[in-house]
Every structure is written in C-alpha cells, then in structure tokens.
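Below is the structure I would like to discuss, written out as structure tokens.
All protein chains but one are shown at their positions in the complex.
Right after this comes subunit A.
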Amino acid sequence: MRRLPIYFLIDISESMVGEPIQQVEEGLATIIQALKTDPHALETVYVSIIVFAGQPKTLVPLQEIVSFYPPKFPIGSGTSLSKGLGHLMYELRSNIVKTTYEVKGDWKPIVFLFTDGVPTDDTQAAISEWKNNWQRTANLIAVSFGNETDTKLLGQLTENVLHFKNTNVQSYKEFFKWVTDSIKTSSISVENNSSGFELAKLDGETISKIDLTKEEPNKQYVDDNYVVLSGKCQNTKRPYLMKYRKNIAPSIYAGIELASKNYKLVGAYQVDNNYFELADNSNFNNKVNTEELFGAPTCPCCGNQIAFAVCVCQKIHCIGDEQISTCPWCNNQGSYGYGEGGFDVNRTQG
C-alpha cells in the first residue's frame, strides 16, 4: 500500500498563544476526523505534526490516521522558521520512502506550513536547501495567519502562499475544512498523476492566494505585531504569557498628525514547561515600555489580581494582596507598590 504523507509544520511562537493555537489544535483534530469519513484518505493518509518556536520539535511522528491521537500544542519563544524547516527536511529525509525496484514508494508528500509572524532568525540557508532538495519532491502550502506574516519570504518556498484572515471560530472551521478537502482531492489525484496536487477551491473570503509580486521584503528579528510578555505565577510557579496586539492609533502631537503605536491586551494564558524547552536560548534582551501597553490581566494560573509585577531581576510574576511577595524566578522577597509612569520590561521574541 502506498502512503500519502501529510506534514503539518506549525508555528507555535508566543503570538499564537490563546485562540489561534487552540483553534489549530481543534482544527487538526477536525481534519483527522473528517479524513476518517473518506475511505480513500482513511486507507492512505499518514500524518505528522512538527511544531517550531525558537526550537523545533516533532509532536506527532508520521503515522497512519487510524492511530492518530490529537496532541496538546505547546507554546515556545521565538519563530525560528529556519530551524522548523531544517527539522522538517530531516523528518522528510528519514521517513519518505521512494519507489525502488524492491520498495513501494509513497505518494508525493504534502506539507502545510502555518505561521502567523515574522521569522526571528536568518532563513536564507534553510530556504535554499528547500529549493534545491525538496521543492520538487514535496508539495508545500504556506498559510499565513493574519496580516503580519512575511509572505515574500514564504513565496521563496512555494507558489502556494495563502492568506487566512477573519480569524473567528467560524472561519477557522471553514479553513480546516478547506485543508481537509485539499487532502482528500489529492489523495485521489496523486494516485494517478505524477505532479498531481490539487488544492480545494478557495473561497476568497476566509482564505485567498497572495500576490507575491506585491509586497516588500521585511527584515527584522522581533515579531513586532505582538508584544508577548512571559511571567511566572507566584503561587503555582507555572509560566504564563500575556499577549498584546499592535494597534496603530492616530494621534496629534504638538499640532502634527502622527500615528502612534500601542499594544492592546489580548489575554493572559497559562503555558506548560515545554515553553522553555522550545524557546530560543540565544541571549535576548528586547524591551517594551509599559506606557505602550493597554490593559493588565489577572494571573491565568492562580487568579491573582495583578499578573504584571516586575521583580528586581527584571522578570515578571503575579502578586495578590499578600504583604511580602516572593519572586518565583529568583526567590527575592519584597513588597510592591504601584509604579508611576512607564517603565521598560523585557518582551519575548514573539
């Protein structure tokens, strides 16, 4: 029997925290469920899930969909697309079976790359390797979540760069249905066709193809579309993330019209210790001023009123109404007052 290998390469950087990652998690489970209703797919599709933040990880090794169990997605710091791609190529090299005289080969593998941001590392080497060794051997579909992805860069990987917008629950559902349909059509056509990969019809509303000739390349190593701050709960010692989305507000300063940038709170989310495993270890010191941040969450781990207390060690933790707080990062003890005006805090790479 020939396998049709489907790889999902998924960005799990901090900016995906909250609804997006939850939707991806549920979405993938839905894809598998839907594929199981298609007898073709049920008998031929093999699935693997690779995630990447600062580090890549194989979350689900290539396996037939009858044994697939939906995984819990971790969140990590950074968006190292090059490490993600590198890991994908490693997995492809180790798993994809080519037809030989004595071995039954796979159908041409399909890769779905989901990302919502800008890579935080240099991707050129990985992209060249992809172009040279894999572009013709695998069908890659890059899907940009939201408006902030570096689509020019994705365009170097594949002609199929798609934009997924209107991120509400319904559109996520439609999007994953589209992915399912694409897999279903291709599990039929690849069987009989050498190049054979067909994307399901795009509706243009939820998902649309990006004109790659239009946008300018974007070079930066912090994903500026979100500010994500990482904290630790004083009570449970667990990590959490606070996510703020960029908002450009018109403002008038000294009679001159300016657009000022600020970040609005999206929410605070508990993450597990995988967060540290998947984080980029390189020395990273990027600040954001609290004056740019609107809104302060409560602690998502223990419900403490203030999730945004900064210790002398510069790290963030939560505080309640206790008199003396202990920083869960450095164990320093002290009491807190409210800061006047803005101050700089460390942000993550996003």
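Descriptive notes on the structure:
Rule of thumb we're sticking to: contacts are C-beta pairs under 8 Å (C-beta built on N, C-alpha and C of every residue); 3 or more make two chains touch, one makes a residue touch a chain; residues count from 1.
Convention: contacts and distances are computed from a predicted model.
In the listed set "Protein phosphatase 2C domain-containing protein", "(2Fe-2S)-binding protein", "Aldehyde oxidase" or "Acyl dehydratase", the entry agreeing with the UniProt name of the missing subunit chain is "Protein phosphatase 2C domain-containing protein". Across the interface with the omitted chain, subunit A contributes residues 1-3, 29, 33, 36-40, 42-44, 66-69, 72, 98-108, 137, 188-194, 196, 235-236, 323-324, 335.
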